[in-house]
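The structure appears below as structure tokens.
Note that one protein chain is taken out, while the other chains of the complex remain in position.
Per-chain residue numbering starts at 1, and chain names A, B and C are given in the order in which the chains are listed.
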Amino acid sequence: MIHENVVCPFCGCLCDDIVVTTEDNQITDVKNACAISKSKFLNHHVNMLESALVDGKEVSMDEAVDRATEILSSADNPLIYGLSSTECEAQRHAIHLAELLGATIDQTASVCHGPTILGTQDAGCVKCTLGEVKNRADLIIYWGCNPAEAHIRHFRRYSVFPEGLFRKGRNEREVVVVDVRATASARIATTFVKTEPGTDFENISLMRAYLKGKRDSLPDELRDLVEKMKTCTFGIIFFGLGLTMSKGKHLNVDAALRLVRDLNEFTKFSITPMRGHYNVTGAGSTMAWVTGYPFSVNFALGYPLSNPGEFSAVDVLARKECDAALIIASDPAANFPAEAWKHLADIPTIVMDPKVSLTTRIAKVSIPVATAGIEAEGTAYRMDGIPLRLKKIVQTSRPSDAAVLTKMIEKVRA
Amino acid sequence: MFLNPLLKTAIPVTAPCIAPDCFSGKSVKEIKALTVYYGNKEKHLQDLFDIKDDGQDVITLGSVPTVKYIGKGMTAGSIVVKGDAGMHLGAEMKGGRITVEGSVSDWAGAEMKGGEIFIAGNAGHCLGGAYRGSKSGMNKGLIVVKGNAGTEVGGLMKKGIIVVEGTLGDAAGCNMKGGTLICYGRPGDRLGAFMQRGSIVLYESPYLLPTFTYNAVYNPTWLRVFLRELAKTPYKIPITQGHIEGAYRRYNGDISELGKGEILVFQG
Amino acid sequence: MKIVLLSGRTTKQGVAAEIGKTSDDYLQNVAVIQLNPALMDQMGVKDGDRIEVKTLHGSAVVMCHKSDIEENMGFIPYGPWANLLIGSETQGTGMPDSKGTEAEIEKTDKNVESVDELLTRIVEGRK
Partner (left out) sequence: MIIRNGTVHDPANNINGEKMDIFVEKGKIVDESDLKDTREIDASGLLVMPGGVEIHTHIAGSKVNIARIMRPEDHRKDVVKKTQYRRSGTGYTVPTTFTIGYRYAEMGYTTVWEAATPPLGARHSHEELMDIPLVDKGIFTLMGSNYFVLKYTEEGEFEKLKNFVAWLLYATRGYAVKIVNPGGVENWKWGKNVNSLDDTVQNFNVTPREILKNLARAADELHLPHSIHIHCNNLGSPGNYAITKETIEMLAPYRRHITHIQFNSYAGEDWATFTSGGSDIAAVLNKSKNVTCDVGQVIFGDATTMTADGPWQHTLFKLSGNKWANSDVEMETGAGIVPYKFKKKNVVNAIQWSIGLEVLLLTKDPYKVFLTTDHPNAGPFYFYPHVMELLMSKKKREEMIEKVHPLVKERSALSSIDREYTLSDIAVVTRAGTAQALGMTAKGHLGAGADADISIYNFDEENIQKSFQKAAYTIKDGVIVVKDGNVVADYMGRTYILDVKADLSEEEKRIFSKYYTVQLANYPVEDAYLPRKEVVTCA
């Protein structure tokens, strides 16, 4: 059976033109996909979590869910974390569960583009959908990101190469890569601007001062860049963790957002974060419409309260503040500083995941679930905020994240 | 009133009721019954503290590093913490005084509008700062820290004074719109990022952002008056005659923004 | 040798993670550090040699790969090995310092820990 227009559940590009062939409920071929996407579709059944586990022992699904709910209900300060690699329906249920439990809930943005959100909360954000870039952009800047390895089809589908309404293709666009090392992405650039690690804030500040007419001490390379930005007809900055994770974090992003704001005095300019996980944007969206806040939310007082640094997962774990944890579609033992995830091994941790992960290895309860976007349908939001419908292309007896969470909610309410 | 904590875990306690405004006019029995949260569990104050009426109006606490929002929004009276305090100490306070004999966690004095906070140990991040998204942080009042402070001290500050005798983390005075920040130790990097107005006074040489420009060496008249007044406070701030009469190098910035902020570096 | 440690995504890491984090593919592609050949010569190491990386927060043994990165830098893909080396302080943002940490590197005979060994060591160390 051939499934067309499948939405890829890997990165924030959320490519929706994947063609997947299944035979006897097995994926046998994947077309249009990048290497990672192909690996995800073709290996989705490899290393699966075979059965529900409590303390390493196989149990029935119901027993695992019962045990998980008992642990969470009796905790004084439970943490729910993950969400970015599952569908919005599951996210909405997870938020509801957090509310009922009086838990802290955080999603993976806090260790990814969380600083981007903090920057936006200070400065706002001048952005556009990816099609605007394809149709109009004559200057494309990738700053502190490496789409050639992380968002592999971004160049081809959305920015550098495609023909758009007002741009014929690659030769009508200037492409600049700004990074601390010559990444694979730098190879497709018209210009590569190499910067010293940890100097983005200084560089952007100088560029902004230049735009305000203070022209001293701006290195030639940056002056050429800012002149290009001023004089293009439609410019865009795509930025990544090079800005959010390095020294300055949200202030780096804040500066970049202000730079783009300033550039709109001269021309049309936008900026868009290169979101990592395929539905991390959705996690921020669902949390925002239900609680008002996109991440790091606490329900201990019966209403939502947010404060990254206080209710963010890394901080809550590093300070050992939580006494139980539910991890949904994420692997903090692989992604968090060891200092932070160690605490997950000390408390009863519950993991919902289709696969064996580092966190399932240290968890008290493991619950196998369907892989969203392959075995379960639902909504996901692309990095630019466009929602698309994930498809179910393989049948499974495993419940979706949303179904397991619904059960937990019923049990907590009972 | 003396509150001896009975807390043995790292579970955070939310207790904005520990404030003179809330205690005043209440009997000991009523105070004991005030609502606090231990994690997500609603409790009475007496469940978490051994409360003794010591006949004083001052609220005295033992070491409470996990207790948040002590003195939140208080308008008068006094709190003494005989040890460490948790996050949001004195947040949005309008008057009165808080003394911490140990160290405090992040957001102490955040968005405060008056009153005084004295910290004998270290302070965390966002001291006298703003909550995310706010238009302004500290807007009047005085904070004195004997030890070190974390990042983004005095972020979005509009009015008021912050004195840190130890070192500062990065981005102190970021987005500052007014007020004065004084540091005696090593200031962190990117001081005054996005600064619009206000003054940062330093007694060790900083690494300055390239968007601050040198103006002059001089002895600012306002600073003399200011330091003399500050010396009168009971906090033993190490102000010398030399500081009052000496010369300062003045830098202004952040020129990527309005650029009317100043950083004064003591020269001698 | 002192370097600035960077971490980030690689395609190989992405592909391997989808096979499974306990797979050999993952170990081969993620427990690695990319270094400049000149620096490697200076250290007397060649492609595939083991390197111990130490920071304020911890240490990890990884395999060394040639790359056109700057001489004063080292790149480790996101994953449990990189995460042994970074701290959990987020400065009130939620985000730990994942890029730009200072590190010390040296050649070593120690083995590269597998995911299981690494987990066992840390979890056992807690008890």
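The definition used in the following text is that a contact is a pair of C-beta atoms (placed from the backbone, for glycine too) under 8 Å apart; a residue touches a chain by one contact, two chains touch by 3 or more.
Worth saying up front: this structure is predicted, and the values here are computed from it rather than measured.
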* Which displayed chains make contact with the chain that has been left out? -> A, B
* To do: Among A:Ser51, A:Ser73 or A:Asn135, single out the residue that touches the unshown chain.
  => A:Asn135
* Residue among A:Asp76, A:Asp106, A:Asp122 or A:Glu149 that touches the chain left out of view -> A:Asp122
* Which residue from A:Gly240, A:Gly284 or A:Gly309 sits in contact with the chain not drawn here? -> A:Gly284
* Residue ranges of subunit B at the interface with the undisplayed chain -> 131-135
* Which parts of subunit A are in contact with the chain that was left out? -> 4-5, 7, 16-17, 88, 92, 96, 99-100, 117, 120-132, 134-136, 157-158, 163-166, 233-234, 261, 264, 267-268, 270, 284-285, 288-294, 299, 301-306, 377, 379, 381, 385-389
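Note that only the chains that are shown with their structure count from here on.
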* **Contact-richer chain pair [A-C vs B-C]** => A-C
* For subunit A and subunit B, what's the span in angstrom between their mean Cα positions? -> 35
* Structure fact -> Taking each chain's centre as the mean of its CA atoms, subunit A sits from subunit C at a distance in Å of 22
* Centre-of-Cα separation between subunit C and subunit B, whole angstrom -> 39
* Do you know which subunit B residues sit against two or more other chains? -> 106-107, 125-126, 170
* Asked: Among the residues of subunit C, which are close enough to touch at least two other chains?
  -> 91-92
* Structure fact -> Note: in the complex, subunit A contacts subunit B through residues 75-78, 101-103, 118, 121-122, 201-202, 204-206, 208-209, 212, 214, 216-217, 247-248, 251, 254-255, 258, 299-301, 306-310, 319-321, 323
* Asked: What does subunit B use to touch subunit C in their complex?
  -> 106-107, 124-126, 150-152, 169-170
* Sites on subunit B touched by subunit A in the complex -> 9-12, 14, 37-41, 66, 87, 106-107, 125-126, 131-133, 170-171, 174-175, 189-190, 193-194, 209-211, 213, 254-257
